[in-house]
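Single-structure report; data block below.
Entry: chain A
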Amino acid sequence: MLHSVILAGFGGQGVLLAGQLIAYAGMIEGKHVAWIPSYGPEMRGGTAHCGVSVSDDPIGSPVVEEPGALLAFNLPSLEKFEGKVTQGGLVIYNASLIKRGVYRKDVVGYPLLANELAVDAGNPRGTNMVMLGAYLMLSGATGIGSIRQALEKIFASKGPEVVEINMKALLMGWRAVQGVVQKGA
Partner candidate 1 sequence: MRTVFAPPASLTKDPFHYCPGCTHGIIHRLVAEAIDSLDIRERTIGVASVGCSVLAYQYFNTDMQQAAHGRAPAVATGIKRALPGSVVFTYQGDGDLASIGIAEVIHAAARGENITVVFVNNACYGMTGGQLAPTTLIGQTTTTSPGGRRVENTGYPIRMAEMLATLDGSAYIARVSVHDPAHVRQAKKSIQHAFEVQLAGRGFSMVEVLSTCPTNWGQKPVEALTWLKEKMLPQYPLGLFKVWERSEVNAS
Partner candidate 2 sequence: MGSVVVHLRFDEQRCKGCSICVSVCPKGVLALGEHINSAGYNPVVEAKQGCNGCGMCAWMCPDLVISIYKEMGA
Partner candidate 3 sequence: MKVLMKGNEALAEAAIRAGCRLFFGYPITPQNEIPEYLARRMPEVGGTFLQAESEVAAINMVYGAAGTGQRVMTSSSGPGISLKQEGISFLAGAELPCVIVNMMRGGPGLGSIQASQSDYFQATKGGGHGDYRIIVLAPGSVQELADMTVWAFELAEKYTTPVMILGDGTMGQMMEPVDLDTIPIKTGHSEFPWATTGCKDRPKRIINSLYLDATMLERHNQKLQRKYRLISEELPRAEAYHTDDAELVLVAFGTAARIARGAVDQGRANGLRLGLVRPITLWPFPGEFLLAATTGARKLLVVEMNTGQMVEDVRLVVEGRIPVHFHGRCGGMLPTVKDILAQIEEMGV
């Protein structure tokens, strides 16, 4: 089983960190993982994206050409990557900033008011965690417990409060799409 995902947004939205958390959690679960960022002048333009693979088998190219899922944090990211998602894949997009739906009919789109949910979670900068929570709920790429362990490792120097506040935002996203699924079912 291979989970491949592209996370894309503008600088400061924490897309690279959210991607690393998936890879870290996958590693904790004993899976093969790879994470690769966009780099160079592309970053200077204020956009950032990364690709993550979590798999039971060794990972070939770490570059995610046809992701099973896309987390689009802003409109340019949705426009750039929507066409690359595999048939039947997930497109989770930040509806706080993106005022349109998904054009493709062969993927499943999930709008998420990530900014508002982050504010509700008491963590206005936690949109990346909201989006990540939604992705984990919908894909099952890694468990929530291993994401917590990954957060504890990455934020070891910042203390347990930082872990908690991020987990809270993550669960906001998780529950938000859980509701959507139930409604659709």
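With respect to how the candidates were assembled, all candidates are chains of the complex that A comes from, given by their letters.
Here is the rule we go by: contacts are C-beta pairs under 8 Å (C-beta built on N, C-alpha and C of every residue); 3 or more make two chains touch, one makes a residue touch a chain; residues count from 1.
Since the structure is predicted, the reported quantities are computational estimates derived from the model, not experimental observations.
Interface record for this complex: partner of chain A among candidates 1, 2 or 3 is 3, by the touch criterion. Of all the residues in chain A, the ones that touch candidate 3 in their complex are 20, 23-24, 27, 33-37, 39-41, 57-63, 65.
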